[in-house]
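Dropping a structure here in structure tokens format, bear with me for questions.
Of the protein chains in this complex, all but one are displayed in their positions.
Then we have subunit A:
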Amino acid sequence: MVQGKIKTENIVAALIFFFLFICPLFIDSYSVLNISYFLSMAFLSLSLTLIWGYCGIFSFGQAVFFGIGGYFYAVLTLNLTGTSAITPLGLLLGVILGGLAAWILGYFMFYGGVNDVFVGLITLCLTLVLSTFMGQTAGSAWNIGQVSLGGFNGINGIPALELGPISLSGNNFYYFVLIILFVIYCLLKLFTHSKVGAAIVAIRENRERTKMFGYNVPKIQSLVFAAGGALASLSGILYATWGNYITPSAFALSSATIPVVLVAAGGRKNFTASIIFTVLYYWFAQGLSASGSQYALVILGLILILVTLFVPDGIIVFLFHLSDRLFFHRESKMKEVQEEHLHEKNIG
């Protein structure tokens, strides 16, 4: 419901996932590892698409939950190295913790009547506070169990995920991330067609009016914000296991801003667009890393300005609509005429 069916989107999504499932067969393992990283970051964009694009909650705070997930996983698994099934348990608990942290923050904000730009300000402040705090955690005073938080150096040597005897590295990690992404993507698409999915769009469109249709708006907002926190936390954990490290830069201003820019530029109301634009950006940034990946940020900034000026719904969504008009317009127009005709017949 609500967004309308974009035929191109469904076709493109199917082709992309098909390509991603078969690409390890013909690309080198270094590229596979890189794509795992791009896909891990896609969860962060999905979290923002859900809460901002669908529910209208503009947050700079997804980096907070990303970092919380990453740090929690690192501290837990390094403290309990050798314990069986500790890494999947760390993943699960980290996702729950991210969701819980977001729910607590959301509860106080939304039941307290904080909305719109003020949510953005509060979450931005929280990101900066955590960034500063984690940066000063060098030294033994900031050990949790056997693990030092490590100040600006962060935590290194974070164990990779293990599912029983299978260590999730290389292609295994890639497929693990891809399958989770595919499942979550499908669930999110289904969710948007559900009763709550319709309610969150209603909240985005007119919050006060939606209360008058019997919806407990702060409760729904808190739960959606929690789901967003859980997704961001999942992203942080996958990132930490991919690179085996996490640093306070996870909470830095750029980390807080990039997901917002990616989602806005790709199309904030569309999960497929967010994934595509995120993967393209990280692929592009990686490609430029030899000459300094800061260029990627400059180019991303320029793209955002142009998109905001000319295609405010996002560049990927614009391309979807353009393709729909070019290839599927005639069919949908015919259907509309048929429906009108049927209606007139019924009235007659």
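Here, a residue touches a chain if its C-beta (ideal position, glycine included) is under 8 Å from a C-beta of that chain, and two chains touch if they have at least 3 such contacts; residues count from 1.
In the analysis below, contacts and distances are computed from a predicted model.
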### Query
Just by its UniProt name, which of "Monovalent cation/H(+) antiporter subunit G", "Putative FMN-dependent luciferase-like monooxygenase", "ABC transporter ATP-binding protein" or "2-oxoacid:ferredoxin oxidoreductase subunit beta" is the chain not shown in this complex?
"ABC transporter ATP-binding protein"
#### Entry: Contact partner of the left-out chain, one of A:198, A:305 or A:322
A:198
### Message
Touch as defined at the start, partner being the missing chain; which of A:17, A:215 or A:245 qualifies?
### Response
A:215
### Query
If you put the missing chain back, which residues of subunit A would it touch?
1-2, 195, 198-199, 201-202, 205-206, 208-217, 336, 339, 343, 347
